[in-house]
Each structure stands twice: as structure tokens, then as C-alpha cells.
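Shown here: the complex without one of its protein chains, the others still in place.
Our next item is chain A:
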Amino acid sequence: MTALQDRAGTKATDRTKAKKISPWLVVVAGAIIVVALTYTLPPFRTYQLATVGAYLCVTAGLTVLTGLNGQLSLGHGALMATGAYTLALWQNKFNLLPVGILVAVLVTTAVGAVIGLAAARLRGPYLAGLTLAVAVVVPSITSTFDETFNSDQGLSVMLNPPPESMTNEQWQAWLCWGGALVTVLVLALLTRGRFGRDMKAVRDDETAARLAGISVARTQVAAFVVSAACAGLAGALFAVIAQSVSPGAFPLTLSLFLLMAIVIGGLGRLSGALIGAVLLVALPAVAHEIGEAAGSQRLEGNLALTFFGVVLVVVMLAAPGGLASLRVPFTKSIPFKKKGH
């Protein structure tokens, strides 16, 4: 896996440097903006920014899997839960965060490999069915093994306080965006190279891909594993932000939301994954505002789902490629910095 990644990475940067902005540049720019934001935003917005970062890890991985490799996963919420519970159990035993995050990613990668092996043998609705089952089974596992996972109440996560020079929210935002930017960088380098072409070839026509000498099963399993690792990282980051994990944080609707978010954002594009991550945080917040304005707090519990549905329908009608496919009429020569507005 790593060999493949390195090779793909170097090749990709060599070949595409002339045409596209290097992912390294984007990531460095992103990091600068995030750090700047954490010093200007009020605490709650910083917390939301951190949440966007954590979501970006999983949506980026999912959009590569679904958009580039054509595998539909309804079970990424469960993979996030795997990462989150691993981190919680690790922290409560050893309280060593960096290693904990790494362990969470590794465990989720292993789980992803098992699901991926099964998934590579399944197509279309059957694959969706398998991953759906994985998502549904999370609460049952936590209540069956309640001595380890403490059922619906979940576990609290032991964390050391952040360094004194920064607030808790700033620290969370740095951590989450650190994870998110590394994820985006790795995925961008991976998908630009041979691995990305293999994935697309498998997605478009498996027989043709096989004739071209691509191992279909290996590509599919690899794609699933990469995507699972991203979900595991996201889960671990969520466990850190919330200082707790519970099955209620990873319901079936989360998996559906993730999928809707990347479709609305633009399937197969990392920019779409970013839009999706922002929507995952923004839409429930908007639903809350509306619920409050309407004078009924009971609305908001159900409004977010409706909202996502409506947005999905509207976006699919107006821009079938997702929001990221919308082209604002720029002239090509304007450098990207000015394109923000």
C-alpha cells in the first residue's frame, strides 16, 4: 500500500505540475487560513470549524470510494464508530493521544479490509445492503458487550487539557484540520497517480479494466481500505472533540447524511467533499435557527433530515454534478487567490 502510494505520489506531482496547482500548495494555504481563523472566530464557530475538519476526513475518503471507484457504502458511520471507540478505549487505558489516533486508524483500516474483502465480491444494491448492515449493527454491539462499550450511554474519553497557550476550541480545530489536511493531501496524491486511474477504470468498466491488466478485486479492496482509514481518523477526531463516544453519535442517518453530503457537494471531487463537510455542520445549524424562529424546538429534531432531502433534490435538478461542478464565470488567467469571491 505504501509503496503504491509513494510511487503514485511522485509520479502525479511530476506530471501534473504544469497543469494544476500542487496539492501541497493548497494544503499549506488551507493550514494558514485555518490557523488564522482559529484566532479570529468566536469559540463556538471555532468548535464548528473543528467539526467541519473532522467531517472532511470521512467525506474525502467516501467521495474517493464512491465517486472514483463506484462502490456505494452506507456503512461509513460504523467505521467512524470503530475509530471513535478504539480511541476512547485506548485513551481511558493509556491516555496517549497521538498513538491513540494512530491505533484508531489502524484498527479501522483492519475492519475496513475485512468489509472491503466482502465488498469486492458484491455489486450495486448488494454492496449497499452489506454496508447498511454494518451501520445498523453498531448499537446492538454496544449493548451486547455493554461491559466494554457501556451501551447507549457510551464512554467518556480521558483527555489531557490543551497546551496553556491556546483555548480548548483552538486546539480541537488545529487537531481536526491537521488530520483533514493530511487526509486531503494523501488522497489527492493517491488519486492523481496510477491508483486513481485504476479506480476509475474499474468504476467505468470492470472487464475493460481487467483486460488492461488491472486487478479489479485488489483495486476495490484497496479503495475501501483507504476510505475506511479516513473514516477511522474522522471517528477518532470526533471522539476527541466530544470527549465522549456513544452509539447515538453514529446512527444510520449519519451514514446517509455522509453520502448525501458528498453527492450534493459533487461526487468524486475533494472540493465536493469539503462542501459536503461544511453542509453537514451548517444545515443542522440552519434547521435549528428555523425551528427557533418558528417557536417550536420540537421541529429541529426532524428538520435537518428534511432539509438535506430538499437540498439534495434541488441540487440534483440544478447541478447534477453537485455544487463543486458549478462554474462561476471566471476568466482563466485570474490566479486562484482572488477567486474566493
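Observations, loosely collected:
Keep in mind that, in the parts below, a residue touches a chain if its C-beta (ideal position, glycine included) is under 8 Å from a C-beta of that chain, and two chains touch if they have at least 3 such contacts; residues count from 1.
Convention: contacts and distances are computed from a predicted model.
In the listed set "ABC transporter substrate-binding protein", "RagB/SusD family nutrient uptake outer membrane protein", "NADH-quinone oxidoreductase subunit L" or "phosphoenolpyruvate--glycerone phosphotransferase", the entry agreeing with the UniProt name of the missing subunit chain is "ABC transporter substrate-binding protein". Residue-wise, the contact with the chain that is not shown comes from A:R45, picked out of A:R45, A:R194 or A:R210.
Shown as candidates are A:G116, A:P139, A:G193 or A:G235; the residue that touches the absent chain is A:P139. For chain A, the residues touching the absent chain in the complete assembly are 20-23, 25-26, 29-30, 33-34, 36-37, 40-45, 47, 49, 139-140, 143, 146, 150-154, 156, 161, 168-169, 184, 188, 242-244, 246-251, 269-271, 274-275, 278, 288, 291, 297-298, 300-302, 324, 336-337, 339-341.
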